[in-house]
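This is the structure I want to talk about, given as structure tokens.
Apart from one protein chain that is not included, each protein chain of the complex appears where it belongs.
As written, the chain order gives the labels A and B, with residue 1 at the start of each chain.
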Amino acid sequence: MSRRKVAVVGAGMTKFMRRALETPKELAWLAAKSALDSAEMKLDQIDCVVLGSAPDAFDGLHMKGEYLSDGCGGWKKPYLRCYVGGGTGVYAVAQAWFQVASGLFDTALVVCEEKMSSCLPHPQAAFLTIFDHITEQPLKPNLLWIFALEQTRYMQTYGIALEDIARVSVKNKRNALGHPAAQLGADLTIKEVLASEVMAWPVHRLMVSPTSDGAAAVVLAAEETARRICDRPAWIQGVGWCLDTAYWTNRDLAYPEYVEKAAWMAYRTAGIREPRKEINIAEPYDPFAYKELHHLEGLQLAPKGQAPRLLADGVFERNGDLPVTPSGGLLGVGNPIAAAGLMKICELFWQLRGEAGTRQVPGKPERGVAQAWGDLMQVGTVVVMGTKEPA
Amino acid sequence: MKSEPEPNLVRGTPLHEKPLRQGKTFTITYTPKLRYEWDMGQAIGRYLAELKEGRLIARACRKCERVMIPPRMFCERCFRPTDEWVYLKDTGKIFTFSLCYVSWNVKRLKQPEVPAVIEIDGASPGMGILHVVKRIAPKKVRIGMAVQAVWKPKPERIGSVTDIAYWEPIKK
Partner (left out) sequence: MAQLPTKNEQRSWPGKIPLTSLYTVGTGGQIFFHALKTQGKLIGTRCNPCEQVYLPARSFCERCFAELTEQVEVKRTGRLVSYTISYVDHDGARLRRPTALGLVQLEGATTLILHYLLSVDDSTEVKIGCRVETVIKPKAKRIGSILDIEGFRVVS
């Protein structure tokens, strides 16, 4: 392989909030500046910029990528925007990885931003167009339908109890109490989660991540540049992504095949044969409590239908055998769509360097996987990072 | 090399309702005019025309041997044109469902709507469409339940998926 090795050498983010005073551009700048400062770098040391941001409709800005460019440090630089719905945050890192691994650039700044509060009366309105405009929208659907339909199928196929789903909310919101940017850290019980109002059965309110405003950013660098800038770079060992059909009613929703395919693409490059044994931390995408379990199975970190049992056994707690979502995830930190995925990459960066404060996973983790998901229940995006340089 | 942002270094200014209402925070509200005429294409054009006649129609790909609904003029797996039209029954099985207490415009509902993916009889296994189920107590809905389309009277049908008003359990 003649590709260059690429590492994450800096990370930063804004608070995740229900509504921010800052404009989308200012949010992007706060995160980007924070990432540059953490690597002690100046903007002119950045060779290219990758922006990830989900539908223009949330911020209400047509050509959002162009608008955000100067807040992302893209002024007069090679700049590109990538977008795969909720999968964007992790995919943006894969996109930037190509730019640097190709040898074209030595450094890249990756920024992800979302300002969902702009959307009235509720960001849900911007999601309506996810349904087919001719064969589905006339039914006046609610976005919750799709997730609830998938959750029902998942639970029924494997005989999963609602308590097991609720346990994810408890774990992640508790983990988020240690995150300085968190919007919804809380100490809850399973009972309290199940007592929250039913949105679309079997989805309860406390199983749904909030809509948020926020931004996150990371700095990537190649080989000698990375070693020079950073005492302990977090090397990108593999990237993967995969899209399933948009005909979501023609698929079995019980298992995310697209996550499995994306995961193996990343694992192959990383030389991983037994993911469950070779990965020390997982940050799967958790916009809904059941999705974390769903994704863990797609990531090959639990056998099909078994993730709930492993969670109940304590395997996925911070001090468990395989810590999952030590950041607090979307359920606890917040869900500004694209920025949420990148937040998980930031978390792996801090965890691998032993800098995650009260969220730190014990035992000097060496390798982690971050995964995001989105579009019409379609895309899996995966990045594997580790302390060891790729071969 | 600096380390993880300390709490006071994580920036962002949460905005609360009060300064917004008091006009202390300047804002602009805008509603663009977003009106569309979406071309249906051959497959959906025929699909809707058949719905108006009280029928469900699918397309078949001879190569992968799938009978697909909603119909499409090319097979997305084989990447070749689909071969023929196939009429389906207007019965099916519930593939998955939900009980939704929030309407499309984010209002709380007392009685839940029951959206479902319904596998249509005559199409390939797992070929479903999104629709709504009625005339059953929400607690009694089950995956695998046999359901029947309930059509609007002919004069009310316009060539839309709502020409089927809803699906109901098949009475034994």
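In this section, contacts are C-beta pairs under 8 Å (C-beta built on N, C-alpha and C of every residue); 3 or more make two chains touch, one makes a residue touch a chain.
These numbers were taken from a predicted model, which means no experiment stands behind them.
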Residue, one of B:Leu9, B:Met73 or B:Ile170, that touches the chain absent here: B:Met73
Interface with the unshown chain - residue positions in subunit A: 19-23, 25-26, 29, 32-33, 36, 42-44, 57, 59-60, 70-71, 73, 75, 117-121, 125-126, 128-129, 133-134, 137
Hidden partner interface residues of subunit B, rising order: 13, 15, 23, 25-40, 42-43, 45-46, 48-49, 73, 85, 159
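The criterion applied here is as follows: only the chains that are shown with their structure count from here on.
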Calculate how many whole Å lie between the centre of subunit A and the centre of subunit B, each centre taken as the average of the chain's C-alpha atoms. 26
Which subunit A residues qualify as touching subunit B in the complex? 12-22, 27, 30, 34, 37-40, 60, 117, 120-122, 124-125, 128, 131-136, 138-142, 144-145, 148-153, 156, 180-181, 197-203, 213-214, 229-231, 245, 247, 249-253, 350, 353, 355-357
Using the touch definition up top, name the residues of subunit B that touch subunit A in the complex. 1-7, 9-16, 25, 29-30, 36, 38, 40, 44, 47-48, 68, 70, 72, 76, 95-106, 112-113, 115-117, 126-132, 138, 143, 160-162
